[in-house]
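One protein chain is absent from this view; the other protein chains keep their places.
Let's look at subunit A:
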Amino acid sequence: MTSPVLRVALDVPLPRGFDYLAPGAQESDVGRRVCVPFGRGEKIGVILEMLAASELPPEKLKPVRDILRDMPPLPPDWLALADFCSGYYQHPVGEVMALALPPALRRRNVLPRLPDRNLFRITEEGRRALPSLMQRSIAARLLAALESNGAMTRDELRAISAAAAKQLPDLLEKGWLQAEREGRNRKAAVGPELLEEQRRAVDFVTQGFGRFAPYLLHGVTGSGKTEVYLRLIAGALERGGQALLLVPEIALTPQLEERVSNRFPGARLVSLHSSMAEGARAAGFLQALSGEADIVLGTRLSVFTPLPRLALIVVDEEHDPSFKQQEGMRYSARDVAVWRAKQRGVPVVLGSATPSLETWAAAQSGRYTLLELTARAVAEAMPEVRCVDTRREKLQDGMSEHLLRAIAARLERGEQSLVFLNRRGYAPVLACPSCGWVSRCPGCAANLVVHLADKRLRCHHCGREERIPVACPTCGNQDIHPFGRGTQRLEEALAARFPQARILRVDRDNTKSQSRWHAVLEAIHKGEADILVGTQMLAKGHDFPNLTLVGVLNADAALFAADFRAPERLFAQLMQVGGRSGRAALPGQVLVQTQYPEHPLYRALAAHDFAAFAAGQLAERERAGFPPFTHQAMLRAEAPELKQALAFLQTAAEIGAGLATGEVALYDAVPMRLHRLAHLERAQLLAESRSRPALQAFLSNWLAAVRVLKAPRALRWHIDVDPLEF
């Protein structure tokens, strides 16, 4: 008899499965992890399928070392999800799975033991059998304990006898015991009264349970989107389903976790994000896989969590760029979430105050159902947004008199202000006024940023760090100056201006650890700061009830950026950061300092009119042939020298030109905007089509040819489907 052959996905950069002999394998092993010999070592892979025979001659096949049966197999829909991502994002399936599995499951090690919550009860047969058993036998002791205690968990039984675990299957088989799921109360606690619009949104989605239906929940800042999510999760749980709630990196806070767990005190909530300890991440993944978890709350990578009872997917702040992975497989967790909802036939709710234009266009065309929340849930009104014309005013440390007076007024009233400047550090560059030297990063096409607090120069692109020099390296002048303004300098200026105020800077430098970040949020909530100086970290999703003023500095640069998505991002950022103002009982105000107060973007912002802004942007994109009216993929190459990267892309372009049908356009290879990063020079090549299937078909043919191209050893390339960055 011939041995069955297993096709295995391995974490190697080759776009195919690997065949191994597996004498003892069964069809039920598909989806299990497997340990196989590879090269001189061994690797852990995932079994994709069982074949009667391989296309390779049998003598070329090696046997597997071990099929790891210590956890349930990954379900077929999970394998299909990995396969879809592999095809769509043009990434080897083994690497997709390596990314989707928690690191602990990619190694051959002892799995984290889940707390066993099965309850065991004695049956009638067990009761009848009990008197006939040897009194001191393990079975008798276990049955007697169950008889007197009612239900017990495995761990409790183990306390009676260490051999309980071995005895249990036997006792179950004899019918003396029965196992049951711990009676769990998945009911939601009582929430606040819903507004009419919220109720309508909840009812609408609730009708869609059990089938694929995509929704855009467009709610102004402070309109209570989270409450809608919670009601929908309650609905999913009532149906015995699992809910997946995806949130942006920075929004995953203890406040949100607490809010979810307070609402569902009896449900099992699993939080997943990449900075978790490996054991905890693996345990969460396994709880979801076994169907034990009811709610999975996590950042982009949790879109790959296996969920056998999945009933609802929610993507909060769906426009957030952190849903797009920027390395390895460049997937969009939001887009994968929509695909997954379709695959599993469940509703998916994308929520945002400033939806991405892709999602907005889908809602306008009717592909997604648009649900609007136009009223704030708690606050009386939207904050008043005003532009401060900085052409007519002399700024003091970058701030207008108008803004300074507004801050002073908040201080007097005991309310909080936020000054928003999306640039961390003390100053963006150190320069010598004598000779014109500037602090360039030797590895990047960027400047080293002055961090005065710890006397360092840092590259915000490659992470290079050095001491601030005592003198100009070119001419020796010691009196070198930081030029421009970052959050540290702004903090210093505000401290000098308002010596009585408690000032708290909130940027990445000041919130390096999770615990520090949470402490900062806590301090703001407790009112331990009067003036916040912050970057976009503060823009997202936080509720600060006492914050009534947001001042925005230096926003104009993004108006004229080369990236066609820059206005969309600026608008979203300003609307989000402005939305922090006046969310509770106190009215809020937003002051935007600009030299272009008449710019349509600022006008739409002042009118809180996302629809008008989006319509204008979409019209421009349609004229220019940009997404969502076209679909794009970017081939990028990096090499020690720019000409190597360009030459590689040029060859790729020539091959592509031979493969492309009329529906796909290939542009010229060009240097990237940040054309040098960490000593590598970078270039890119854009492929574009009005038809997504045409682009997809082209990409798989094209990349098959690109993969076998000869290239300099040090050259690296990757493909980015639906790129966000240019």
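Keep this in mind: a residue touches a chain if its C-beta (ideal position, glycine included) is under 8 Å from a C-beta of that chain, and two chains touch if they have at least 3 such contacts; residues count from 1.
Throughout what follows, contacts and distances are computed from a predicted model.
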* Asked: According to its UniProt entry, is the unseen chain "NAD(P) transhydrogenase subunit beta", "Replication restart protein PriB", "Nucleoside ABC transporter membrane protein" or "Hydrogenase"?
  -> "Replication restart protein PriB"
* **Absent-chain contact - pick from A:I468, A:A584 or A:A711** => A:I468
* Asked: Taking the entire complex into account, which one of A:R128, A:R211, A:R413 or A:K455 touches the absent chain?
  -> A:K455
* Have a look at A:S261, A:S434 or A:N554 and name the one touching the chain we're not showing. => A:S434
* Residue among A:G284, A:P428 or A:P482 that touches the chain left out of view -> A:P482
* Structure fact -> subunit A positions in touch with the non-displayed chain are 430, 433-436, 450, 452, 455, 467-471, 477-482
